[in-house]
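Excluded from the complex is one protein chain; the other protein chains are retained at their positions.
Letters A, B and C mark the chains in the order given here, with residues in each chain numbered from 1 onward.
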Amino acid sequence: MIATITKPEAPSDDKRWKIVQATMRRNGYSRNALIETLHTVQNSFGYLDEPALRYVAASLRVPLSNVYGVATFYHLFTLKPQGEHTCVLCTGTACYIKGTPELLQHVEERYGIRDGETTEDGKVSLLTARCIGACSMAPAVVFDGEMEGEVTQEQLDEQVEAWMAS
Amino acid sequence: MTPEELIQIAEERRGQQAAVGKRINVCAAASCMSRHSDKIAEEMSSHAESLGDKAEGVEVRCVGCMGLCSAGPLVEVDHPADEAAGNDAPKTMYRGVSMDDADRIVEAAAGGTTVEQLVQPTDIPYFSRQKRIVTENSGYIDPESIEDYIAADGYSGLVTALTEMSPNDVLHEVTISGLRGRGGGGFPTGLKWSTVAKTDADKKYVVCNADEGDPGAFMDRAVLESDPHRIIEGMTIAGYAVGASKAYIYVRAEYPLAIARLKKAIRQAQKYELLGTNLCDTPFNFEIELRLGAGAFVCGEETALIASIEGRRGVPRPRPPFPASYGLYGKPTLINNVETLATIPWIVRNGGDALASIGTAKSKGTKVFALAGKIVNNGLIEVPMGISLREIVYDIGDGIPDGGTFKAVQTGGPSGGCVPGNLLDMPVDYESLQEAGTIMGSGGMIIMDEASNMVDVARFFMEFCKDESCGKCTPCRVGTAQMLDLLEKLCAKSATEKDLELLKELCDVVKACSLCGLGQTAPNPVLSTLRYFEDEYMGSLVGGVSGDGRPVPDVETKAGAPDRIER
Amino acid sequence: MARQKLPPTQTLTMKIDDVDVTAKPGQTIKDVARDHDIIIPGLCYLDGLSIWGGCRLCLVEVEGMNKLLASCSTEVAEGMVVHTDSPKLRAYRKVVIEMLFAERNHVCSVCVSNGGCELQDMAVELGVDHVHLPYMDPDVNLDSSNDRFRLDHNRCIMCTRCVRVCGEIEGAFTKGIGGRGIDVRIINDLNMPWGESQTCTSCGKCVHVCPTGALVEKGTAAAEMDKRRAFLPYLTIMREAQR
Partner (left out) sequence: MSDKKKPVTIATVWLDGCSGCHMSFLDLDERLVEIAPLIEMVYSPVVDSKEIPKGTDVGIIEGAISNEDDRAKALKMRAACGFLISLGDCAVTGNVPSMRNVFDQKECFDRSYHENAQLQPMDPTVCVPPLLDKVLPVHQVVDVDLYVPGCPPPADAIYYVLSELLAGRQPDPLLLTRFGK
């Protein structure tokens, strides 16, 4: 190859890019590591913004359209920033039978947010997951990464309101 | 690692274990952990420490899933064997253990007594009717300790295979075991392995499909969290048998605990040279890498899974060619589900015949199910193939809670169907379930009582399939969306007979024409509920009006519709 | 051609629609059928591009197989017995065509590709005179930001020919697929307006391989868009040269 390809520079001097770079380096900057790298970006920054997608694309030499295609194919990746706190309601079969729809409706009515939306103050995002494998404790909710089983409306309110008051 | 070294580690560990008089096992699988069992274990440890001499010989440790998740957090105390009475080490299981109970359980264990109010009887059918192969170590060993696994005969299958068997011997045992793919399809595992083994290539891969995506299924999660080394051993044996040296575990990112334990297990196995180069001083090399899914059910499909491991959109491609000849990076690839691979070490240790002696004529061995929904005993069970659904629901599951009435059991998730009460005596095996219009699936078993509306159940699964359709092929992309619209219309009681006819037609087209398993099976929940609960569909139709608009309704009642001829 | 007897592995015999035919190993059912003047319908397949297998119009019945197989991707085998035009297949293909019409907003009468559209042709060929599925009326947009071309998602059938020609032949990888399920869309780069794409070379190949009015040249009125298809045979040559 005649043209030399220089390593692209990180979008900012944010330290978190070092973590992203480490993931790419560990995978030998292989195109196959696209999903791994996007995981790292998402875990580090909370979401995938355009500069991040461009940077990953350039670093791994994956076409922009492929990066966007992958980022929008998988549920776990999000292109929008999330709220400070996330509340993930499981919508697997067991949870569905045992009351998730009512919980979702409750959240929508009380806090005015639907699946994938964030409260106006940016505090709480409501997300759903297709079965988190906690069927025996249905309905299950993951509050900021901590799973809770047999969640009632009261429990949910308690947590969400604590967040909103914080 | 030589066979002798392995035996030595096992014996050393068993010796250590024997020295511990009273072991308190705390379930630290996801379900109990979410009820803070890890904190309870910590409290128990520190309390035992504070008791000093009084708690001599008491060891608290975290173990994997004990199965009866609905009664969690579960704690089991192994008392010392009473040789005078000729007893084996008696065990006491406690249910619903809270932080407040931690101290008194430690004290009771130290004093050789029990906390009666918390005792979970273990002589109930839930425990006695199970046959544990895949979950043999779950709840007994510390999932984060390779020594514990080795002490439970772990890795002896691998070492035996490498040192005493040829790859063909291994293939032979797997073939005669009659093992079939536990991910749902039920393809004979021996045949799949032989196909990969026979294909000539410079490089081959083994992939463990741990992308458990069925809503209502958590068997793989429990196995990965409770006994991760089992998967590593199974994969390594598979690699040896088919001639692969590199493997991937494709695991859901939604399972952080399983991921952490797998990572740890891989490191431990590398340290003990059970992964790496020249294993057991043979020319066989094997390495395993983790790959995280990112939330796409379709990646359970083999070709989509391959695309995802390669870092692309998880979109399936037409088969043939099958991954066995053209798979990951274009190389022959063996893809097995977690439970399938978890059965392998047992087969190698006990022989293919031993597995073949369990089960029915065509379905051998055991199957792990996740019992959930409206049933008393929620949790994980492993039963011999051929057991009846009635035994699972009423004996092992202990029936429907709150005096409810059984209506149907759903198996196979979004690819399966609902089995009604009059078929409860049916044996659980691949063929019988298929005949009944559902599938074995990966093992989710959701029990429904009379409160469940079956049209709504069908709608739920169709919504799932529509959301999870990758969008590549027309029938699945458009068909699932159209079917969902029709089911929503039914649920809103605004559908006509014509809509129902159209729904049936779309079921047929989507099933026959879709590219991959997701689309081909997406109509199953509708078809099976139509088969057994058609009256509920008929009851959902809009009253009395037929779709063709005949006879003419009274148009004069339509406001603002002046009866004039043309505008 | 010298009448040499080929070694047995070089040809195989099979049956397509009750006609005995010969084929070379590695050929697909679709190719062999075409060699014998049996044209199997299809919309995503295009000579010279990689095989996609998504439109499902070219499904055929193969005796002994319990599933329908896509003829564009299935290789022939000795003794294979294939049916390409059974009443069942025709019925399925009709519904698949209807699905494509129902999925987006194909208003033929005001489409610049009216009369030059493979979807229309396929509807006529398969006898689709109406769509009995409910129209889904999605709110999808149209991208006119490129100087020369327009991307109208209303008329896109997700055959992905444009994506493949852009990546595999032009090598620009501007076009891709975003989203999934019923929400999949053809995208440019990071789903930006086409006119802002830095990778697009404006070669126009995507426009001319597009079977419908989803990708068209600007400045054309209804039914005026004649796609330049003359270069299509050369796609194969290009691909062969690349290998």
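By our rule, a contact is a pair of C-beta atoms (placed from the backbone, for glycine too) under 8 Å apart; a residue touches a chain by one contact, two chains touch by 3 or more.
All of these numbers come straight from a predicted model, not from anything done at the bench.
S.K.: So which of C:Val32, C:Val95 or C:Cys108 would be touching the chain we can't see?
M.R.: Here the residue in touch with the unshown chain is C:Cys108.
S.K.: Return the single residue from C:Thr74, C:Gln120 or C:Asn188 that touches the missing chain.
M.R.: If we include the chain that is not displayed, C:Gln120 is the one touching it.
S.K.: Going by the contact rule already stated, which one of C:His132, C:Arg148 or C:Arg229 would touch the omitted chain in the full complex?
M.R.: C:His132
S.K.: Residue by residue, what part of subunit C touches the chain that was omitted?
M.R.: Residues in contact with the chain left out: 101, 105-111, 114-115, 117, 120, 123-124, 127, 129-132, 134-135, 137-140, 223.
Everything below uses one rule, namely that only the chains that are shown with their structure count from here on.
S.K.: Of the chain pairs B-C and A-B, which one is connected by the greater count of C-beta contacts?
M.R.: Looking at B-C and A-B side by side, A-B shows more C-beta contacts.
S.K.: Hey, how far is the Cα centre of subunit A from the one of subunit C, in Å?
M.R.: The answer is 35 Å.
S.K.: If you average the CA atoms of subunit A and of subunit B, how far apart do the two points sit, in angstrom?
M.R.: Each chain's C-alpha centroid was found; their separation is 25 Å.
S.K.: Multi-chain contacts in subunit A: which residues touch at least two other chains?
M.R.: 66, 69, 73
S.K.: Among the residues of subunit B, which ones contact at least 2 other chains?
M.R.: 296, 313, 467-468, 470
S.K.: For subunit C, which residues are in contact with subunit B within the complex?
M.R.: Where subunit C meets subunit B, its residues are 51-56, 59, 67-70, 73-75, 92, 95-96, 99-100, 102-103, 132-134, 136, 157-158, 177, 179-184.
S.K.: Any idea which subunit C residues touch subunit A in the complex?
M.R.: 163, 167, 173-180, 187-191, 199
S.K.: Could you list, by residue number, the parts of subunit A that touch subunit B in their complex?
M.R.: The touching residues are 30-36, 38-39, 62, 66, 69-70, 73-77, 91-94, 96-98, 129-138, 140, 145-149.
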